[in-house]
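Structure incoming, see below.
Shown here: the complex without one of its protein chains, the others still in place.
A, B and C are the chain letters, set down in written order, and residue numbers restart from 1 in every chain.
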Amino acid sequence: MEITTETKGEFAGWLTWPSEVFEYETAGPFYFKPDDRGYVSAFRAERKHMNAGGVVHGGCLMAFADFSLFAIAADHIDENYGVTVAFTSEFLSGPIEGQLIEGHGEVLRAGSSIIFVRGILSADGVPCLNFSGTIKKFKSRKAS
Amino acid sequence: MEITTETKGEFAGWLTWPSEVFEYETAGPFYFKPDDRGYVSAFRAERKHMNAGGVVHGGCLMAFADFSLFAIAADHIDENYGVTVAFTSEFLSGPIEGQLIEGHGEVLRAGSSIIFVRGILSADGVPCLNFSGTIKKFKSRKAS
Amino acid sequence: MEITTETKGEFAGWLTWPSEVFEYETAGPFYFKPDDRGYVSAFRAERKHMNAGGVVHGGCLMAFADFSLFAIAADHIDENYGVTVAFTSEFLSGPIEGQLIEGHGEVLRAGSSIIFVRGILSADGVPCLNFSGTIKKFKSRKAS
Partner (left out) sequence: MEITTETKGEFAGWLTWPSEVFEYETAGPFYFKPDDRGYVSAFRAERKHMNAGGVVHGGCLMAFADFSLFAIAADHIDENYGVTVAFTSEFLSGPIEGQLIEGHGEVLRAGSSIIFVRGILSADGVPCLNFSGTIKKFKSRKAS
């Protein structure tokens, strides 16, 4: 699947999947790049991500965590594509507007057809979402 | 929390929480109303909800499922508010643009502080997401 | 995998998998049979299943729920075998010694390689565990 590099703004130099309408245009844009822990994913919490309680909506965090699954597993999907089969999350804290939301995680096992990933989202370094996901690989493009 | 009734379009007469920015303006609007199975939640899948594979993004389905948790549990939260503590989902199929996504479910147990909910999202009647959620109640407004 | 019919006691006439050491000899025996809702699984809560709080141990309920996954999906596994890939549960109440624990559920989707199941355990008819599981099918015997 097409990957492009952001050219401007806070996330200049980060990677993104622009053909992902929901996560790039609607809920996002969400970004990722390689770092010393594998891959890091990120977005800046804006008013559009908020719930009525003044923190980032749980559904927004889960959408970003689903994006993060594929960032974390990027090296294991390559020319194939994957779909999320199962996803779990626990809500640790509520990020507020303006905070930097980042995701990190690990591929726990990458089998021939199933990839297991776990990760944590944090807001300015404070954990806000714990998540795990099971990805099924198919032959061709990524799609979440 | 403020609930309003939609006045126009396909979901005229349905209820919504307009102060929920992410689920009302960004990912949604998502709607709900009482029906013969308790509450039904719904939205129409549009291009903005799609992933690169041409089906509704998993993160969008989870955001809507999180909305649906609170619709299903509406009678148990009343003047308090609740936050999602834990959420799980399995992805059964990928809805396409134009389909009506609906959520139904049950409150499995409503304790003094914890509410357990399970539900299923369907697309034109075909199950697409199985989910369960644990809500913690607080004194005051709803927030997801 | 070998299925046998119990010949004595409360569960005479029920089916079981006797080569499953943990679930037949150690934690169980657990039983299942066809009923008007598909399949029902069952065991009688004894002292050996208890936790220090005087209710059935959560791990025992999860072991029985894992057994129940395969009972619920029995018609979809046939001569193949399956392994649980992911499992989630919420604890609704704590059954006490002497209660009949039963499991019911549904196959939400049976694909060529992945089967999605959800179910509820109850104790004398009161829901005690909500669960969902994802099973991966292989060619040959069942194994959990």
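We take it that a contact is a pair of C-beta atoms (placed from the backbone, for glycine too) under 8 Å apart; a residue touches a chain by one contact, two chains touch by 3 or more.
This is a predicted model, so every value here is computed, not measured.
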Report task. Could you run through the displayed chains and say which ones the absent chain touches? Result -> A, B, C
Query - Sole contact to the chain not displayed, among C:G38, C:G58 or C:P127 - result: C:G58
Query raised in the report: Which of these touches the unseen chain: C:V40, C:A73, C:A86 or C:C128?
Result: C:A86
Query - Interface residues of chain C (partner: the chain not displayed) - result: 1-2, 17, 19-23, 25-27, 47-60, 62-67, 81, 83-91, 94, 141-144
Query - Interface with the unshown chain - residue positions in chain B - result: 85-86, 88, 113-114, 134, 136
Query - For chain A, the residues touching the chain missing from this view - result: 86, 88, 90, 92-93, 108-109, 116, 118, 120, 127, 130, 132, 134
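Convention: only the chains that are shown with their structure count from here on.
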Query raised in the report: In graph terms, nodes being chains and edges touches, is this line, ring, star, complete or other?
Result: complete
Report summary line: chain A turns onto chain B (C-alpha superposition, degrees, nearest 5) by 180
Query raised in the report: In whole angstrom, how far does the Cα centroid of chain A sit from the Cα centroid of chain B?
Result: 21
Query raised in the report: Which integer distance in Å separates the CA centroid of chain B from that of chain C?
Result: 30
Query raised in the report: Hey, what residues on chain A touch two or more of the other chains?
Result: 85-86, 88
